[in-house]
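Note that one protein chain of the assembly has been removed; the remaining protein chains are unaltered in position.
Entry: subunit A
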Amino acid sequence: MAQKILMPALSPTMTEGKLAKWCKKEGDAVAAGEVIAEIETDKATMEFEAADEGVLGKILVPEGTEGVAVNSLIGVLLEEGDDASAIDALVNGGAPAPAAAAPVAAAPAAAAPVAAVAAAAPVAGRVFASPLAKRLAKAADLDLSLIAGSGPRGRIVKADVEKAKVQGGAAKAAAPAAVAPAAAPVAAAPAPAAKPAALKPMPWQSYTEFPNSGMRKTIARRLSESKQTVPHFYLTVDIELDALLALRKQLNERDGATYKLSVNDFVIKACALALKKVPAANAMWTDEAILQFDDVDISIAVATDAGLITPVIRRADQKGLSTLSNEMKDLAKKARDGKLKPEEFQGGGFTISNLGMFGIREFAAIINPPQSCILAVGAGEQRAVVRDGAVAVRTMMSCTLSVDHRSVDGAVGAQFLAALKPLIEDPLQLML
């Protein structure tokens, strides 16, 4: 029986995406698990695999189309014995077929404890919609909170509801798919509510326009939310690196080394162990409770051409340096290629952002919600320090911890840094 191919929700925050590319043409045979399309989500470009075998009977949304609503009909998969008439039957509202190509990559439960709460109401507060739009949405059984408004200040008007109706079930009240997989702790993304008036350059300023990708919009939205709603405070500590550098050199020069350890690899490992000692820093805030994570999953900020993304090293406290280092390299490459899967960048408990390679001495990072802490790591550099009452030259590195004061108090943040500092200054502890 012919089946609908629906726009997959490849991440929990995804409400729409770009159909970047069809990997199959109409009439091509498709095997189960074969990639049929590439979808640009709000985080990355994802491969979309067919769940069943068959023939790609019809492409309904051409490649390159942006803003395709999740669960809207993008194509039809024909199975053995189907003829073209089956396409019409489906497109023109035949039986409500199950999603033929299930969103294979749909986020599996990533960080278990979070799953319980991140389901927090998808949209808080009032949805602005005209009375007519409200009535039309109700009649069509559409959830207004999932419809983007085009009216003044983002108000939902008749035309938006009409559009949502045409685009299919994206906003179906009954189909919770779009927001339900609450597994990942990525902040549930409400439809952009009241948009402030856009700022524009003055008429005499010339410029080149770079349209915002889904990823860029997500970065903008989440970091704005974080900086505006999370009460940040900052703790800075200077850490001596000489011993770590010596150990690193020694390890990297060992015969047959299948790794090349970076300073950052040591920092990740040290943070993981420090979090094990001070688990209160490995937590997230919710209105009802502070959730302390059982596992030490560390997100690492990676700069890519498309923007910032934070792949996660799971259970970093239980991994050896070489494993950790190789895993980090692999994740960074995937990040730069836009090939990270949702479970690879969602669900960390703590983030490290390192700008040392750029010679940045110290900086304060924006917390990566819903986590409570992010460590901003500066460059290792020779500084004059006082040791035993005399000035000495040491390689020093400044680290600033940004902390969500709702869930982590100053003393806890300080305890974490106090735990971190000796792990780096006496790196043999990392080997224990």
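Here are a few things to note about the model shown:
Assume a contact is a pair of C-beta atoms (placed from the backbone, for glycine too) under 8 Å apart; a residue touches a chain by one contact, two chains touch by 3 or more; residues count from 1.
Throughout what follows, contacts and distances are computed from a predicted model.
When the listed names "Serine/threonine-protein kinase RsbT", "Sugar ABC transporter substrate-binding protein", "AIM24 family protein" or "Dihydrolipoyl dehydrogenase" are checked against UniProt, the chain not shown comes out as "Dihydrolipoyl dehydrogenase". Considering the whole complex, the residue from A:Ala139, A:Ala257, A:Val393 or A:Met431 that touches the absent chain is A:Ala139.
The hidden chain makes contact, of the residues A:Pro152, A:Pro231, A:Gly320 or A:Gly410, with A:Pro152. From the options A:Thr65, A:Ser130 or A:Thr323, the residue with contact to the unseen chain in the full assembly is A:Ser130. Of the listed positions A:Arg126, A:Lys200 or A:Arg254, the one in contact with the omitted chain in the full complex is A:Lys200. On the side of subunit A, touch with the chain left out of the figure occurs at residues 130-133, 135-136, 139, 151-152, 157-158, 197-198, 200-204.
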